[in-house]
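Only one protein chain is missing from this complex, and each of the others stays in its spot.
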Amino acid sequence: MSAILEVRDLRTQFDTLDGVVRAVDGVSFDLARGETLGIVGESGCGKSVTALSILRLIPPETGRIAAGSSIRFEGEELTGLSEQEMKRLRGHRISMIFQEPMTSLNPVLTVGTQIAENVTRHLGLPKKAALARAVEMLDLVRIADPGRRVYEYPHQLSGGMRQRVMIAMALSCDPQVLIADEPTTALDVTVQAQILDLMLELKEKTGTAIVLITHDLGVVAETTQRVVVMYAGRKVEEAPVEALFDNPLHPYTRGLMRAIPRLDVEADAAGTRPRLQEIPGLVPLLTRPIIGCAFAARCELATDRCRTTPPPFVDAGGGHIVACWEAKP
Amino acid sequence: MVAIADDLPLPPRRFSLGTAIRRNPTIAFGGILLLLLLTVAIFGPSFVGDPLKIAPVNRLRPPSERWWFGTDQFGRDLFTRTVYGSRVSLIVGLSVAAFSSLLGLALGLACGYFRRVDGIVMRIMDGLMAIPSILLAIALITLTRPSLFIVIVAIVIPEVPRIVRVVRAVVLSIRSQPYIESAIAGGTRNAKLLWRHVLPNTLAPLIVQSTYVCASAMLVEAGLSFLGAGVPPEVPSWGNIIAQGRTFFQIAPWSILIPGGFLALTVLAVNLLGDGLRDRLDPRLARRL
Partner (left out) sequence: MTAYIVRRLFATLPVMAVVALFVFFLLRFAPGDPAAIIAGDDATAESIAAVRAKLGLDRPVVEQFLLWLWGLMQGDMGVSIFSNLPVTRLIAQRLEPTVALTLSTLFVALALAIPAGVLAAWKARKLVDRIVMGFAVLGFAMPVFVLAYILVYIFAVLPMRTDWWPLPGLPVQGYRPIAEGLWPFVESLILPSVALGITYMALIARITRASMLEVLQQDYIRTANAKGLATDRVLLLHALKNAAVPIVTVIGIGIALLISGVVITETVFNIPGLGRLTVDAVLKRDYPIVQGLILVFAAAKVLVNLLIDISYAFLDPRIRY
């Protein structure tokens, strides 16, 4: 498998009143063709900014991708492309769906228009053909009566349907990469499962590689093949999904796992299950450079070395790498 | 948690005029400009001559060292007249702002608070709002003898509905707040409720709105005087000076452009002050305009 997307040393920074925020601080990963990669972490760890950075959608007034960052798509360096060239790429070869289906669709345009304009823009289809394509796409994401629905406005659709529309829109030009930023977080649990199943099924059909960004390890376990764990703007661990769940190496990853409710753990004699544990402490401020390991302040294993020297990645074999001085691979 | 709060020293906060001006450039600029104009309006007339003194020999002189702003067709010194004119503009602007704010506040509080009053008063306000303000003033003036007081009354009437609407909206939104509802349920008296909770909240939008009313009043007064329906012609107001300059505009453009420039500058100062206050006091409104 050759990588379709290679991200190297991505640094994205924002100017705020309190100083420069290093939202993403040297993240690297690869995405193989047709693969589903999960990026997981707490809110504020930089996973959404990573997604926006790949499409270069960081608002230029406040933020920037720092020099030295590299994002290669099919071997082409995206950080050097002009805005016009990026526009031709977005929604066509790399597309994106967002967390809030309620607010991510334009309320004053019909869903048909919103899907069709993408097709017209990138595939040059005339209006009528583009609208026919929109109907086809709505059918593909299993929206009933698509011929009528194309003429409806977002407020006439339920949350789940809107996310289906978002997916239809994102896939309408057969992209090679789909970036899904918390696609199910805002939805009901039952609808979440349907949307995830739909995404996986469509991925099988179209061969689109997916970057799935989520804070939900359950979603990661169900849908992805490989996982990148992020903390405070940095990648701390990366592994094939089974390896990660069988043998989480980074103390932060372990902390995340302990925070998942589990049904497979037996209740003890008194009938109580082990309590869910949360990771003590807070994410460090990103306005000042972090010396040493970003997690050191919250880590029970932290030593002086952790606080002064950033840990290098250690290869645990089988594509499992971790950045921790104390992890025993 | 504590560990992080520790290494976050807050910058020391001391008041400094320089910082205050840099933070609110529009308030500072508008305020200073307005203070200057106020000074001229209050003290200026004692230092200049008689604004009504006619000197036909010196008619239509362009601005020069002797007549800074030139003279009009009667040889009257336009600098003197412009200085006097600032009085009329500021008196009208400030008193219209004050009267319409008080009246509007009273009506707005009543409307927001008493359902029965609301229906009637708001119908009347809708009707008044339908009449363009200058026409409403004109109608009133047609029926009375011209005087500064009548002009002020004529401008106050169309401005009141604007204030009423703002105040009423604030009162209604505050009344639906949980803390007010619980105060009502707890048996707090109406008067106390109005005084302690509602009134303070109306102040910021009221102040902002009244600066706009002040600017608008100055423009309407000048417009009325320009049309010959404002303050009596023997009172030098900027609108009057401009109206009298019309006939000889081609050869004496200064008689219109200079007082006109002062009028625009004054309105600009008030508007800037209003914009600055709005950004500062009423961020919700600030985002909308």
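In order of appearance the chains are A and B, and numbering begins at 1 in each one.
Throughout what follows, a residue touches a chain if its C-beta (ideal position, glycine included) is under 8 Å from a C-beta of that chain, and two chains touch if they have at least 3 such contacts.
Since the structure is predicted, the reported quantities are computational estimates derived from the model, not experimental observations.
Visitor: Using the touch definition up top, pick the residue from A:53, A:69, A:95 or A:163 that touches the left-out chain.
Guide: A:95
Visitor: In the complete assembly, which of B:27, B:219 or B:235 touches the absent chain?
Guide: B:219
Visitor: So which bits of chain A touch the chain we can't see?
Guide: Its contact residues with the unshown chain are 55, 57, 61, 86-92, 95-96, 98, 100, 103-109, 117-118, 121-122, 153, 155, 166, 169.
Visitor: Under the stated touch rule, tell me which residues of chain B contact the chain that is not displayed.
Guide: Missing-chain contacts on chain B: residues 123-124, 126-136, 138-145, 215, 219-220, 222-223, 226-229, 242, 246, 249-250, 253, 256-257, 260-261, 263-265, 267-268, 271-272, 275, 287-289.
Heads up, the rule we're going with is that only the chains that are shown with their structure count from here on.
Visitor: Any idea how many Å lie between the Cα centroids of chain A and chain B?
Guide: 54
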